[in-house]
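To start, the structure under review is shown below, and the notes come after it.
With one protein chain held back, the other chains of the complex are shown just where they sit.
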Amino acid sequence: MSPDQFFQYLISGITQGSIYALVALGFTIIYAVTKIINFAQGEFVMLGGMLSFTLINAAGIPFVPALLLAVLSTAVIGAVLYILAIRTARKASVVSLIIITIGASIFIRGIVRQFLGVDSVRPPFFSGDESLVVMGAIVRPQALWIIGTTIVVTIILHLFLSCTMIGNALKASAISKIAAAKVGIDTRTMALCAFILAATIGGISGIVMAPLALTSYNVGVMLGLKGFVSASIGGFKSPIVSVIGGITIGIVESLAVGINWGPFTSSYKDAIAIVVLLLILLIRSGRLATEERTA
Amino acid sequence: MDKLDLTIEEGIITAVIGPNGAGKTTLFNLIAGVYSATDGEIFFQGKRINSIPAHKRVSLGIARTFQHALLFGNMTVLENIMAGQHIRSRYGILEAALSLPNAHREEKAIFLEATKYLNLVGLGMEKDREALSLPLGRQKLLAIARALATEPKILLLDEPGAGLTTIEKRALSDLIHRIIDMGITVLLVEHDMPLVMGLAEKVIVLDRGQKIAEGSAAQIQRDKKVIAVYLGEEAEE
Partner (left out) sequence: MLKSIKEKWIYLVIAILLILIPFDWFLGKYNTLMIFIGLNTMVTVGLCLLMGYTGQVSLGQAAYYGIGAYFSAILSKTYNVDPWLAMLIAAVVTGTFAYSIGYLIFRLKGNYLAMATLGIGIIIWILFRQLSQFTGGPDGMSGIPYLSIGGFVFDTPFKRYYLVWFFTLALLFISQNIIRSRTGRALRAIHGSEDAAESIGINVAQFKVKIFVLSAVFASLAGSLFVHHLRFVSPQQFDFLASVKLVVMAVIGGLASIWGAIFGAATTNILSDELLLNFGELDIVVYGLILMLVMIFMPQGLFVKLKEIIVLWRARAAEKEKI
């Protein structure tokens, strides 16, 4: 692989990885506050893209309002998911919650398939598709939008968590639900906020990636899985690590396709994230087994 | 645990007492194998058991109960005790799946043995009731019966008297004496002083992970260090 090619694959990897990073953020936020793994996280991304296409191309709504509406709708769906499915389940076990969120994810997928069809669609580019040349690599403007959005979202999220009342309350809930409750923070409201926040970020990543990567009712599964892997690198605790994790996975995938040797081919690309996941779980389980019971 | 050095004498009732947080349950968990000792050695009947996992220690003869009984709520009283016989029987999945005769034979033996322990603790009338439908006092008896069904050499009882009425405590006392008569060593953790003093032939006092006194009930009642530790606890309250 020549340096030019390497750089090309690197850029492509960072672009894809930025998407994973945003998905990972959603997982991390919900898990940190509620200890729930939201298997429907990938569907929020799918909804962002599909809704933006439907609103702009099918309903003819002007560009910027349509994007805002798409993200808003996704956030609302996130809230509804929490209120109807998760909050009502109250004392559900971990297994039950897993099955509930999986049910929610396929339900959402099914509804979208029913009403918006099975075809892959492409909403319009944010600023056209004239490729730029950056340091010898060809970069499409939408890719820059993706990377830029990820950076901006990460910074805003960080500021939100550190500087606002709600943000601080979320952080407190993440550290200890019991302690947070004692200072008067309502855990259920925090959980709702976490879901809305995660859905919003998911929706944003959806609208920004759909023009470049296409979207269809089905994209949520793999995105969700890879976002999960990225988030698990940081143990679902730190947003920053989740973002770094996502970008890393994106780069590794891209380089593997570039190397194109042995198992590192494009057909096995999806397997890479899973293998990473299994390795992480292996290492984690080893540590869990030994640290759990010593005195 | 902090440089703890103790020996449990076979065949007698030993009680471990101490203020809250002294490390009594930790001690039990170490002996039972739930916790791994980071430093030091544990011997059982001359054999070093540090590296033996919890579930294997049961077949060696170490049985325990929990403060909160931890009964199998999805089973009846008798079934809980029969579960205790698990490691004393052999037949496996294959024989069970094919419903072979030796499986039936062993099941019958398990049933009979379990019934013995059922009657020993006085739960004969309740054998088919759901385990959790028993009142607390009898739940604790069930937990003891289940532990006994593993045919242990030593039985560790974690606060068996907690939450019991005076009558129930007397029944518990009698049961523990019967257990000793069966040749099983008893080690118990208790907060109820009269119960301990009436039962225990030897008492070990822990405070903050260390052994501060050891002796007969009468001796440790007079021990100045023990009084100070307990008085200190009272003063805090």
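The letters A and B name the chains in turn, as written, and every chain counts its residues from 1.
As a convention for this text, a residue touches a chain if its C-beta (ideal position, glycine included) is under 8 Å from a C-beta of that chain, and two chains touch if they have at least 3 such contacts.
All values derive from a computational prediction rather than experimental measurement.
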item	value
Chain not shown: contacting residue from A:59, A:89 or A:259	A:89
Touch criterion as defined above, residue of A:58, A:102, A:134 or A:259 at the omitted chain	A:102
Chain not shown: contacting residue from A:132, A:151, A:179 or A:281	A:281
Given B:30, B:134, B:147 or B:179, the one touching the chain that is not displayed	B:147
Positions on subunit A contacted by the hidden chain, ascending	37, 85, 88-89, 92-100, 102-111, 113-114, 118, 221, 225, 228, 232, 267-268, 270-271, 274-275, 277-278, 281-282, 284-286, 288-289
Subunit B, residues in touch with the chain not shown (by the definition above)	32, 34, 53-56, 58-59, 63-66, 70-75, 79, 82-84, 86-87, 89, 91-93, 95-99, 103-104, 106-107, 110, 146-147, 149-150
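FYI, only the chains that are shown with their structure count from here on.
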item	value
Where subunit A and subunit B are represented by their mean Cα positions, the distance between them in whole Å	50
